[in-house]
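Shown here: the complex without one of its protein chains, the others still in place.
On to chain A.
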Amino acid sequence: MAPEPPLLSMSGITKSFPGVRALDGVDLDVQAGEVHCLLGQNGAGKSTLIKVLAGAHQPDTGTIHWRGEPVTLRSPIAAMRLGIATIYQELDLVEHLSVAENVHLGHEPTAAGFVVRRRTAKESTAHLLKRLGHPEIDPGRLVGELSAAQQQIVSMARALSHDVRLIVMDEPSAALDPDEVDNLFRIVGDLTADGVAVVYISHRLEEIRRIGDRVTVLKDGRAVAGGLPAKSTPTRDVVALMTGRNVEYVFPERPAAPGQGEQPLLHVRGLARDGEFEPFDLTVRPGEIVGLAGLVGSGRSEILETIYGARKPSAGQVVVAGRPLKPGSVRAAVRAGLGLAPEERKAQALLMLESVTRNVSISSMSRFAKAGWIDRGAELGAARAATRELSLRPDNPSVPIRTLSGGNQQKAVLARWLLRGCRVLLLDEPTRGVDVGARAELYAVVRRLADEGLAVLLVSSEVPEVLGLADRVLVLREGRVVHTAPAQELDEHRVLDLVMEGSPAS
């Protein structure tokens, strides 16, 4: 008897976009009931591969077998009919519709062919939500009123409302807190126990250890390793496959006592915003990196944006180099020498239609202009100098910024403030969407900028990043600073205890 064919078998998949070969002969086998992890740096081809699998992209060559039969996934609907569902990183829900309407969007239970049977839809939605461990979500609520984590559950409920045999999850844990991640893993476990296959994409290696069965590693559009055992392959090997290097996180060395004896460049006094965070004090000296650690919703980004003037404080003040800032004014903050690398790079920092040069020069345009007239040669030269200083790749500031990797886009944002002559750098999740290999380089850049005399305030949801990069750490819980200590005196467990329990070491 022939062995059971795999649930899904993709072989020799290639897909080119103008100027880029995104997939270059990728093979992928997925068995029913397994968690198959897909690893790879940004630009390795993960997104393209899952879009092919979802029917959103058509491959140039290659074959796809589904339960032993050759198939063509001509459209997302075709993939859905076969039982392939995809949960994208950016959730595709309609905010102004209810949970039940979203779950059944496109396949509403109907009477007489077009009258939506609302009660049936609500009941089946409630049932699905219960199965997903979230019976508290009301099927009648508008999706726009739900938290990000709850929206993800709704997205999963939608996938399960079809007769699904394979679910693709694209970085599902990225926006979740630890306890929500646990629930996610429980759901994945339940699904695989029912024989559903899960293709799981994540940057976080420890997650893959916990729930993965097999791992396929993509690099530069090729599968450099297929079907490795997820639990027993050494981390070093996996990272080496992804990057060609043997290290995961490398943090630059800390100077002994940065900024000692100097006046603080940034001094925050009793700053607060009603309903977001309580009054707190903070100083950052030149040469120092101060980290804010806390969970999603602990007020980290809000604090940073309030210091920057993008939100108006309800109390307190921000003092830069001895001079108080006008509250709630970004322009005042920028003039005083503050620079922000925001959390949502594409939405908050970049002009995606423009070149690297124009993205870098945007905050210092008047420096290259006489009476409003821009000296484009000087602008290009300055942008080139600033991006070279940060080893931005490619070494050509005339290329459109959208063609850069996440890490290099982040460097362009840093170059913007470097060019401006900024003295206090506020970094909000600086390595979000930056692949493992590029992170170490970015850490080194941040440390170097601090060594050159910048004051850096860093916010990150990744505790090892804060502990590894910062000199001093403030731990936040529900809008309150619960602990302050030098980074060397803290470890990951201690910080996680603090952010969960909130008991200061008094």
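As a working rule, a contact is a pair of C-beta atoms (placed from the backbone, for glycine too) under 8 Å apart; a residue touches a chain by one contact, two chains touch by 3 or more; residues count from 1.
Definition applied: contacts and distances are computed from a predicted model.
Student: Between "ABC transporter", "Neutral metalloproteinase", "Na(+) H(+) antiporter subunit C" or "YjfI family protein", choose the name on the UniProt record of the chain that's been left out.
Tutor: "ABC transporter"
Student: Who touches the missing chain here, A:60, A:163, A:281 or A:395?
Tutor: Here the residue in touch with the unshown chain is A:395.
Student: Please pick, from A:105, A:362, A:444 or A:485, the residue that touches the omitted chain in the full complex.
Tutor: Touching the chain that is not displayed is residue A:362.
Student: Just one of A:10, A:230, A:440 or A:454 touches the chain that is missing; which is it?
Tutor: The missing chain is touched by A:454.
Student: List the chain A residues touching the unshown chain?
Tutor: Within chain A, the residues that touch the unshown chain are 18, 286, 308, 310, 330-331, 334-335, 340, 342, 347-354, 358, 362-367, 369, 372-378, 380-382, 384-386, 389, 395-396, 398-400, 416, 418-423, 449, 452-454.
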